[in-house]
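Here the complex is missing a single protein chain, while all its other protein chains stay put.
Now for subunit A:
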């Protein structure tokens, strides 16, 4: 079985190399001794298998974890205290265990998760990131409130709030368990259900077997300035790899010539609507599939126009890797690199903040510049510095000169002699050289809905999107948020072919049964019924302001983008300014934040959106703030302030 990988807690993963000097942010509250108790793997005493931190029982043999409990799902800080409390509760665990087993189909449950939550209440004043506890304490809400997934914390917190803050009250624990046991049987969603996040045990079918699928999934976003050749490149690739039949291709060529857009013949494979074809642009993200030697690739062809960046955001949020297409012709490259009007920069920054660190820069239209090596080198020089400042490591960026129109260097070595100075791999090989991205198979189901297709003929509703965590198969029950309705999966489709199981990382269309089409909306989330995702209007974000002209003041109206949802938002408060280098609070309540500064702000949205803290789910915790047609800030959700 493969070793399960841990990811870092903070979003510094993605931002630590920004040129603004924004470095790895250590939690300042982390006491020094916690450094050694990092998120690591623990070794099962029986079968000596290395388990992930989040697992409370061994994956292979099912043995419950020993008394020295390491940290909880998200927070190393609790680790030290946990071990104390764990000893107290170890003996009681069996009793609690049985009750919980009754209500949850996940069999092996760790009761010890609950104790740590108790401890956390004592600790919560130390936990700045432990906002859920903070919220629970301060608001004193009951379990029925819509709160994020850290169930175990909620259990203890509400108990302690009910019992006047007594930390080690097992009776209250049991009360809570029985409470959640009752609520577990209600079919309508009780979003505040106190289920320990770590109690979730993925079923066997959810985890990928080694033999089952030989090709791993890779979601590839194609971005770049307008008219750089993204759609043509994708169309060409699909054609060369046999995904588009010759007959279709001829049809596109004929029709495009009729409309006077002969050069767009390949792009028409992806731009299917009349509007897009007429104007010769891509307006929304087109999804296509092809197979390379190692990967089953999902191509997300994005629009390049300034006005359609919101569409590009919702599309590229699913990406694991990206191709940045550059137009090599004289003048076009410079136009793309322009700070205000060009999209090359904005797309590169956005892609980086999606957490993508593997990038191919495809320098397209080389035929126009006669495959000149000098031009290629010049582009590498200029763009390279910029990418470095965004945070892309030089080693994870590949540069490929090609020509989509003339089919040079796409799937085979270039045939044109003028390109013979290039000895590197072609595009397809470079795609194969990508590292497989880590997937969250063992977390509860989470799938942000990208698109909703209603087929009124059969009364079916299909939700399309990429599975961020967990797995699905026909017959499983899912919770549709934000309408909070439970539906059943009728069938799954991937690449227009039905499939039985969809796992984290797969881009699928889920046909749902039991829910009205009006309740499934793009921007919503499909999640596990027992682990509902939170939705809120008032959020605390940690943002990094990009180098744009307008400063952000209190009361600024911005557009808020998160996974596939977008809302109008207002900056309610600027809590503090963070020092870009150390991440520590530099100034409390500043007047405004200007370019290249990072700050903690609170925003109020017009309508509630489904959101998760970044530390829990990266895909649902990344936010983008835009205004006046430009992206002004990128950030993460640190805390959900209230619903």
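In the analysis below, a contact is a pair of C-beta atoms (placed from the backbone, for glycine too) under 8 Å apart; a residue touches a chain by one contact, two chains touch by 3 or more; residues count from 1.
Rule of thumb we're sticking to: contacts and distances are computed from a predicted model.
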Ask   = Can you pick, from "Rab proteins geranylgeranyltransferase component A", "Fructose-bisphosphate aldolase", "Auxin-responsive protein" or "Protein pelota homolog", the UniProt protein name of the chain not displayed?
value = "Protein pelota homolog"
Message = I'm checking contacts with the chain that's been left out. Which of A:57, A:228, A:256 or A:284 qualifies?
response = A:284
Message = Considering the complete complex, identify which of A:416, A:429 or A:451 is in touch with the unshown chain.
response = A:451
On subunit A, residues whose C-beta touches the chain left out of the figure = 270, 272-273, 275-276, 279, 283-287, 305, 307-308, 310, 450-455, 464, 496, 518, 521-522, 549-551, 553-557, 559, 568, 570, 589-592, 594, 606, 626-630
